[in-house]
Every structure is written in C-alpha cells, then in structure tokens.
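One protein chain omitted, others in place.
Entry: chain A
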Amino acid sequence: MLKNERMRTQFKDEVMSGHIVRMMVAPDALAAKIAESEGAQAVFSAGYATSASALAMPDRGIADFGLSLERCRQIVNAVDIPVFADADTGYGDIDNIRRTVENYEAIGAAGMFIEDQVWPKRCGHMDGKKVEPTEVLEAKIRAAKAARKHDNFLIMSRTDARAVYGLDDAIARSKRYREAGADLIFIEAPQSVAELEKIHEAFPNTPLMANMIEDGKTPLTKTADLERLGFNIVVHPNAMTYTQAFAEKTLIETLRRDGTTKAYKDRMITFPKFNEFVGLDKVNARNAGYSPEKMKKVYMNE
C-alpha cells in the first residue's frame, strides 16, 4: 500500500477505534518529526502554528492556501504518521474548496477541516470572531465531499459559533454539517467540561475533536478524561509553537547576558544527537552507496 493510502487508512482506523487519537500541531517538519518520535499518533498542520512559523504573524487569515499547503506537504513528507490539515475556510467559495481538497488529498494529508468563520478568520480562541450563515459551510462540505477522490480522506466540519451565538447554535450548526456529509465534528472553544459533555451527548456516534489550547477558552483537560467524555481526537495546537518561542527567547537572553551559550547548553540537544535524529548517518550511507568506486564496479560488470 502506498504511503498516502496507508496514512488515510491508518487515521480513519484510529479515529474509529473508540480510543482517543493524540494529535500534535507541528509548526514545521522538524517539530512534526519530534512529535512522531515522542509518540504522537498524528500531526496536525494548522494555521496558528504555520502563521507563526512561516510569517511570524498571528492567525488572522494572512497565511494563504499556497503557503499552508506547502507547509503541510513538508510535514507529510517528513513523518510516517497521519497528517491532518487545517484548511481554514477553504480559501474562498465552493470553487476554491474543490482545489483545496484536490491538493491536500494529492500531497498525502489524511483529511482536513473547513470552518464557518468569515474570512479573514481568527484563531478560534480569539475574540471578535464572526461566522457565516450555516448554509455556507453546508455547501462547502458538500463540495468537499464531491471533490475528494478517496472516501477515507476525512472531512471535518469546524464551527466557531460557540463564541458568537452560544453552544446550542454551535451544536445545531454541526448537526447540519454532519447531515451535509462531514465525517468528523469539531466545535471550537467550548467553555467548560459541562459543555464538552453536552457536545458528546449531541453527537454520541460521530467522531469528535477537542482542542486543548493553553490560555484558551476551553479548560485544559487530560487526554484520558477527554476519552471518557467521548472525544476521539485531542489536538494540542500551540504547545510546540509556544515552547519553541519560549526556548529561543530565553536562549537569546542568555547569549546577550553572558556573551556565550554555555549556560544554556544543558537545555539543548547535542550536535551528535541532533545529527542522528535528522538521519545524517543514513544520508551519508546512501551517498556512499552510490560512490564512483562502487558504480565503476557495476560499469565494469564486476
């Protein structure tokens, strides 16, 4: 089975397994590889982290389709676990949805979500969000389903209506999105454990995602507790970005203070360990395998 099919199958199986899938948002390919090596079951290529890492900008609809697609592709190629894609609002109307789906499917993403915010969007935990009428995302979901070439390329609906019209509206919208064909449901930014419970009660048989964002609207809840609450995917969207930013900031502070990085070295991976992690030995071995001396033996028929 080729990688793209294998990743779609694996992700769908995991989501439907009855156990919660631990998914890390990775700002880039290196972060994704780290997440994979430390046991993440899936990686999410998401807008907040991509905006931060590629543009040093907030998640306010500045990062476009091309940029987000390319970042997701780099992540897909760097890991051997499923990668889910944040397709924001689909980057336009239903014509754009077709292109968005075709491309994310082609690069090997395991699925993607599309949301009902008004473009330019905001991070789901920022204030001042606006949502489109429900019909807009319903139509986009139908278009996404029609555009996908494989049934196991999963389409998730995301609603940001909780912050605008309350949880009941967000649930009602999500039911319509489910009827329109969404495989998975994501209600962004519920504000309590009771709301998380209510979401599961509304969708007892539909895979659900919970978003655990530090300093966000939703209480940070343990993965095991989310599983008990009936969620199928937990995603940690900003933890790697914040950790990376904090580490780099304190590193530069140390360097400025001391004139050297010595005092920070115990918080760094070492030169040999990093090279090992990114596979230098394997690359060198491959290079040596095609050396002129070895190829000459092939040429000389030895």
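A few notes on this one:
Just so it is clear, contacts are C-beta pairs under 8 Å (C-beta built on N, C-alpha and C of every residue); 3 or more make two chains touch, one makes a residue touch a chain; residues count from 1.
To be clear about the criterion, contacts and distances are computed from a predicted model.
Considering only "Oligopeptide transport ATP-binding protein OppF", "U32 family peptidase", "Ger(X)C family spore germination protein" or "Carboxyvinyl-carboxyphosphonate phosphorylmutase", the record for the omitted chain gives "Carboxyvinyl-carboxyphosphonate phosphorylmutase", by its UniProt protein name. Within the whole complex, the absent chain has one touching residue among A:150, A:249 or A:296, and that is A:296.
Only one of A:77, A:192 or A:243 touches the absent chain when the whole complex is considered: A:77. Checked against the full complex, the one of A:103, A:211 or A:238 touching the unshown chain is A:103. Residues of chain A in contact with the chain left out of this view: 2-3, 70, 77, 102-103, 106-108, 283, 286-287, 290-296, 298-299, 301.
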